[in-house]
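Removed: one protein chain of the complex. Kept in place: all other protein chains.
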Amino acid sequence: MRLKRAAKKAGQSPGTLTYVGVEKDQKVKIQIIDYDPNELVEKEVDSLDACMPYTVKNTVTWINITGIHNMELIEALGRQFGLHPLVLEDVVNTEHRPKLDDFEDYLCIILKMLYTDVRKKSIVHEQVSLILTPRAVISLQEFEGDVFDPVRERLRKGKGRIRSQGAAYLAYALIDTIVDNYFHLFEDIGEKIEILQEQVISAPQPQILQQIQDLKREMIFLRKSVWPLREIISAMVRGESSLLKENVIVYLRDVYDHTIQIIDIIETYRDMLSGMLDIYLSSVSNKMNETMKVLTMIATIFIPLTFLAGVYGMNFKYMPELELKWAYPMLWILMIAIFVAMMRWFKRKKWL
Amino acid sequence: MRLKRAAKKAGQSPGTLTYVGVEKDQKVKIQIIDYDPNELVEKEVDSLDACMPYTVKNTVTWINITGIHNMELIEALGRQFGLHPLVLEDVVNTEHRPKLDDFEDYLCIILKMLYTDVRKKSIVHEQVSLILTPRAVISLQEFEGDVFDPVRERLRKGKGRIRSQGAAYLAYALIDTIVDNYFHLFEDIGEKIEILQEQVISAPQPQILQQIQDLKREMIFLRKSVWPLREIISAMVRGESSLLKENVIVYLRDVYDHTIQIIDIIETYRDMLSGMLDIYLSSVSNKMNETMKVLTMIATIFIPLTFLAGVYGMNFKYMPELELKWAYPMLWILMIAIFVAMMRWFKRKKWL
Amino acid sequence: MRLKRAAKKAGQSPGTLTYVGVEKDQKVKIQIIDYDPNELVEKEVDSLDACMPYTVKNTVTWINITGIHNMELIEALGRQFGLHPLVLEDVVNTEHRPKLDDFEDYLCIILKMLYTDVRKKSIVHEQVSLILTPRAVISLQEFEGDVFDPVRERLRKGKGRIRSQGAAYLAYALIDTIVDNYFHLFEDIGEKIEILQEQVISAPQPQILQQIQDLKREMIFLRKSVWPLREIISAMVRGESSLLKENVIVYLRDVYDHTIQIIDIIETYRDMLSGMLDIYLSSVSNKMNETMKVLTMIATIFIPLTFLAGVYGMNFKYMPELELKWAYPMLWILMIAIFVAMMRWFKRKKWL
Amino acid sequence: MRLKRAAKKAGQSPGTLTYVGVEKDQKVKIQIIDYDPNELVEKEVDSLDACMPYTVKNTVTWINITGIHNMELIEALGRQFGLHPLVLEDVVNTEHRPKLDDFEDYLCIILKMLYTDVRKKSIVHEQVSLILTPRAVISLQEFEGDVFDPVRERLRKGKGRIRSQGAAYLAYALIDTIVDNYFHLFEDIGEKIEILQEQVISAPQPQILQQIQDLKREMIFLRKSVWPLREIISAMVRGESSLLKENVIVYLRDVYDHTIQIIDIIETYRDMLSGMLDIYLSSVSNKMNETMKVLTMIATIFIPLTFLAGVYGMNFKYMPELELKWAYPMLWILMIAIFVAMMRWFKRKKWL
Partner (left out) sequence: MRLKRAAKKAGQSPGTLTYVGVEKDQKVKIQIIDYDPNELVEKEVDSLDACMPYTVKNTVTWINITGIHNMELIEALGRQFGLHPLVLEDVVNTEHRPKLDDFEDYLCIILKMLYTDVRKKSIVHEQVSLILTPRAVISLQEFEGDVFDPVRERLRKGKGRIRSQGAAYLAYALIDTIVDNYFHLFEDIGEKIEILQEQVISAPQPQILQQIQDLKREMIFLRKSVWPLREIISAMVRGESSLLKENVIVYLRDVYDHTIQIIDIIETYRDMLSGMLDIYLSSVSNKMNETMKVLTMIATIFIPLTFLAGVYGMNFKYMPELELKWAYPMLWILMIAIFVAMMRWFKRKKWL
């Protein structure tokens, strides 16, 4: 239960940095990419101090911090860049809702990076915070490994507009990459739904119901990660921040469209999963009906016949039929006739 | 799964042209219709360059491009008309949501052309992009064959206002034709629903449930194609673009009404399909009830009779009834009496 | 399917007059009532030309046209009163959604006149268009017979304010009469619902489910006719048109209240019909339960007894009970005791 | 069906006074309370004329009229106080939706007074109209008996602010009393729901379903009476009328809070009633399941045993078992063993 950790913080002073994620003793990784249209420096550093020379230069600096469980580092970050304590609190609170905070000279954008963990076969909701200043982007991640490699590649190759468009464009590129990766995730989920859809008709087992419910719940969680994103990007597009110029806003509008598309997909999947539940329930009903028909046919055919056999098994002294030579074969004929008549009747009722 | 292709693009530089549709090696077709109230030139050309002379003349030029998988052509188009790279990206992304982009000197409108593929008996969602400049309309389609023939006819015959009303009116005429064709589509679906509605009562088979669900899902997809259209045309009607003058807006308001009407139809169909699901489920229940009644009647009549026959089949030495001469016929009379009483009881319970 | 006809128009030039209603060769009827506070002239004329003299006088003229399948007449109307081609197109498109078009010097209001066709026992959705100019009201209807007789009566008698309040007041009076008649319609439907409500409990037949669904669908259609009306009258009340003065707006506000009330009624009926569906389904379940109880009681009583009879019907050589003199009556006593015990058990379980 | 009466009015001239309530020949009662901080006069008068002297004095006058079926009186009222004909029409139309009409120099507020009729055990929806002028409040009720006695008491005793705060405060006090009385009503309904909730688990009878549906429908009607109230009081609080000064608005805000609370209660009850329906349906399912288990146990135990008995009741000449001395007791042992095994199996399946 994700909630458990959020409750740890109750009653603390605001701005108290409390890492609510999984405890880790892994080392924090700081990676710098500093570039202008002509040059690009990329290196891994040990401390924030090593970053500061780059931030004063007239270049764009991307500081990527992996591992946010080191509170001293986060505090140092706050001091160096003059960030509000509440921003730092939000950044380390890995259960935070996606949100946008606009502090005139910097923006803080909190997003969820969603991807399928291949080994655990579960969906990872990793929190990524982006802090955008006029000439730098600071990205903070929970775990190693991210989806930003194509952006790094584009930076290194000087491919596209990216090297000449400033820090806001870099922030856009990172957000865009995160959002584009949602499509990968939903592709996987879409396949799962298609498989379920076939099974629900061919073999409606109770486990399938469980799987449908699990997917429905997953959808609820994904929705919570994506819905606020819509508002965030919409707020950025409205151009209220001086950090976002028209040249970036036109691209953000594109991300906005993608967000809408993802929300559409989520709603569609939810509708489809609800539809599958209806099919499942009616499949169970149908199966029960089939069972009932078998029982009814057997009973309807053999109960009367057994009655007839019972009649001629009685021990009355005076039963004229018993003495007749052809009585026994006649009775067989009668019973077969009843059987055939019943079968025809069932056929006419379309039970066979 | 349509989604699969959208995911191809993740992490790419924005404005990268990626055709996500079906791969094709078919040749791209470019058709020009250039007209003013007095004259009309119509021809098929090989390259965009052949179009450019017309665009500088004081006439309205309609450039219709079929096949958007040729990236060089799209890039050339962008260069010639000064289109934003994101517009080009959207145009070739055939999974794009319908949208309107207003770039002061041109408008980009992305729509879905919906029609039933007669051979595959499935609904085709073809993307059509319209680029409206002050004196030209560029329409981009995915596949050969479209619904624009009546517009071409009206242009050729100089019928109606169309020849004298400028490029915006032509764009309107194309949008209007696309929207009007939705009605054809929904007429087909309406017929399917009516047929299902009869079957669901007369013969509630599990396949019908499947068909209802398929139609429901189809409705979800159609809704996604039509809903955004409402916003797009509403935005055009609000008259924020200088390309759309009052003389065209009055017609767009008409298209807006049609869009509302189509959305109404979709909602009505959804309600009707939900209602059919209820009927289906209750039909299954009713059938089960019928089966149960048959079983219960047979069992209720013959189990007691069989018991009676069993009693007189016992081998006790001292059973006075067995010796009586009229015992056997008397028992028959009793059993028939029981049978008749039961039948009456069932009749009174309205089971027969 | 109403939709079918709307599709006829796809691809046509806008403003093309296409009558989509039932083809008719009935003659068109034009009725004029021209009045001022002192005088009233009422007559039936053959052509529009006969109306024109009245429209130039300083009186209010009501031109009521029944039958809109005569395209020449409609075109003449457009020419005489300077109406926009799209208005004419909407007027003859009998499947149009209720709407209000404001063209500065005239208003076009499209409404649905709803009433029960006594012979066919179905609800008629007849389209009525009102064109309001400063000194005239033109009403266009599909079929003969309307609900306007009380208005005509009030005009003739000079009763109430109607003779002295101008054309806008007349338009209001017509709309008010149409809306007031909706109440009659919903009264009929309310009675149907009450009858169904009694049947669904006393005799839950599959036909009732069908009737519930039919009513639900009817509600969907009625809703589509009434909902837009709310917006239309609300727009009129906001007083944006110079044709509607404060003296009329106060009355329109009253009509607005009635529209809200009708929408309330529709929503209430929808809720009630949904509730009936729940009752129906649970009634079916209950009935099945009753059937099951009968079967179970019969089986539970007689199967053990039959087993006992079967035991003493066995042919073992050494069965001491068979030789005993009181064995047979003892067995009867035992079987009756089992029967009584079972019956008591069922009574305790409240099955009897 | 309340609707029936509303339809009476269709086609009439607006402002025609039509009493749509129950016909009554009871005498109309007019009660006056005229007060200022120092003095209070309270009397019952025969005609409106007797009220007029009070209204010109510099005091607050409360005219309470019970019985609105006397059209002459209502018309006189309209004349004396200069009320718009539509206001009078609304006041006598007892099926009117709660509403607020602001006519600059007076306000008309239409409310529903809800209370349980102790004898009929049904909820009464009585319409109360308040007309607020600068120095008078006119209240119009349908039936004798109201909830205003505490207000009268406070006036007589000069308790609280009421005597010194003007007519608007009196109007507020009346509205407040009506709204406070809703709580009494919902208390009663809450108790009914609690009783049902216990019954639905202990004894799920079809009548309970009916009662749940009745309460649900009652909720729909109550909702229609309370929802518009929210808008009305919200409009009054916004302070658009010059009759409502800040000193009264602060109290109206309090009434607004209560209205919200009542709407909350209605929504909560609706949710609870829906939940009960689910419990009911699943209780029925559970009961059916229990019935099925009894049948299956009996059949599963005795059908195989009866088969065994049948086998040894056969008349084959050569059946070695029949001759054995211990065959009969051995068979009994076998049958008891089968019985015990079955019982254990059922216990393991948790059917017992």
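Here the chain labels run A, B, C and D in written order, and each chain numbers its own residues starting at 1.
The working rule: contacts are C-beta pairs under 8 Å (C-beta built on N, C-alpha and C of every residue); 3 or more make two chains touch, one makes a residue touch a chain.
Everything numeric here is computed off the predicted structure, so don't read it as measured data.
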Query raised in the report: Given the contact definition stated above, which residue among A:Ile123, A:Ile260, A:Ile303 or A:Met343 touches the chain not shown here?
Result: A:Ile303
Report task. Using the touch definition up top, pick the residue from A:Lys57, A:Arg97 or A:Arg238 that touches the left-out chain. Result -> A:Arg97
Report summary line: Absent-chain interface residues of subunit D come out as 147, 149-151, 154, 159-162, 173, 176-177, 180-181, 183-184, 186-187, 190-191, 194, 201, 250-251, 253-254, 257, 260-261, 264-265, 268, 271-272, 275, 278-279, 281-283, 285-286, 288-289, 292-293, 295-296, 299-300, 303-304, 306-307, 310-311, 313-319
Requested in this report: Just the residue numbers, please: which parts of subunit A touch the chain that's not shown?
Outcome: 1, 3-4, 6-7, 9-16, 84, 86, 89-90, 95-97, 99, 101, 206, 209-210, 213, 216-217, 220-221, 224, 277, 280-281, 284-285, 287-288, 291-292, 294-295, 298-299, 302-303, 305-306, 309-310, 312-315, 319, 321-325, 327-328, 331
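The definition used in the following text is that only the chains that are shown with their structure count from here on.
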Report summary line: In contact with subunit A and subunit D alike are the chains none
Query raised in the report: To get from subunit B to subunit D along touching chains, fewest steps?
Result: 2
Query raised in the report: Centre-to-centre on C-alpha atoms, which chain is most distant from subunit C?
Result: A
Query raised in the report: Same or different for subunit C and subunit D, when you check if over half of the residue numbers at their contact belong to both copies?
Result: different
Requested in this report: Averaged over CA atoms, how far is the centre of subunit B from the centre of subunit C? Could you give it in whole Å?
Outcome: 27
Report summary line: subunit A and subunit C have mean C-alpha positions lying a whole-number Å distance apart equal to 43
Query raised in the report: Where does subunit D touch two or more other chains at once, residue-wise?
Result: 313
Report task. Could you tell me which shape the graph of touching chains takes: line, ring, star, complete or other? Result -> line
Query raised in the report: Can you list every touching chain pair?
Result: A-B, B-C, C-D
